[in-house]
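Here is the structure we will look at, set down as structure tokens.
For this view, one protein chain was removed and the others were kept in their places.
Right after this comes subunit A.
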Amino acid sequence: MAATPADASSSSSEAVVGGEKSNKMITLISSDGESFEATEEAAKMSVTIKHMIEDGCADDGIPLPNVPAKILSMVIEYCNKHAADADDTNKHVADPADADEDDDNNNNNASAGEKEDLKSFDASLVAVDQATLFDIILAANFLSIKGLLDLACQKVADDIKDKSVEEVREIFKIENDFTKEEEEAVRKENAWAFNE
């Protein structure tokens, strides 16, 4: 189910959408005030949110002041897509919200084709500009969504592995706190790796 922004003023709907589990809807509010709805199942992919739900803090919507709307919608998209796959024990997540896709009727333990779908979904989710990718990482870290964090960190790792030291500093906005001599010493010690 695509995340749909709703009015900030609407309270979270408690619609039981049918199916075997009662998929209570959770409202998530981005830093810029937009509200998004997600199924409880999907929302619980975030351990942070899961705790809040269990602690009873989620009834009026959960404010996420560090997550802008653009990122939050991507995160929810990820959670929706992966919620069905999340638990090995959770075999029959017949989430009717996904029923509009043809091959999702058989929603338990993804077949090879579905795993491929997930893989390509994941790949396209992180094929974004660096700024967005970093935001996704921070959001995934804050929300404790391990799968998304792993995915995004792997993407960054792949992107930076062949970059030069200067480029990496630029990317991460890191100040070089070495003195010229110190940096020279580190380079010298590891000269082999530089192939220079």
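Rule of thumb we're sticking to: a residue touches a chain if its C-beta (ideal position, glycine included) is under 8 Å from a C-beta of that chain, and two chains touch if they have at least 3 such contacts; residues count from 1.
Operating definition for what follows: contacts and distances are computed from a predicted model.
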item	value
Omitted chain, identified by the protein name its UniProt record gives, among "TBPL2 protein", "Dynactin subunit 6", "F-box domain-containing protein" or "AP-4 complex subunit epsilon"	"F-box domain-containing protein"
Touch residues of subunit A, complete complex, unshown partner	31-32, 47-48, 51-52, 55, 57, 63, 65-66, 68, 131-132, 134-135, 137-138, 141-142, 144, 146, 149-150, 153-154, 156-158, 160-162, 164-165, 168-169, 172-178, 183, 186-187, 189-196
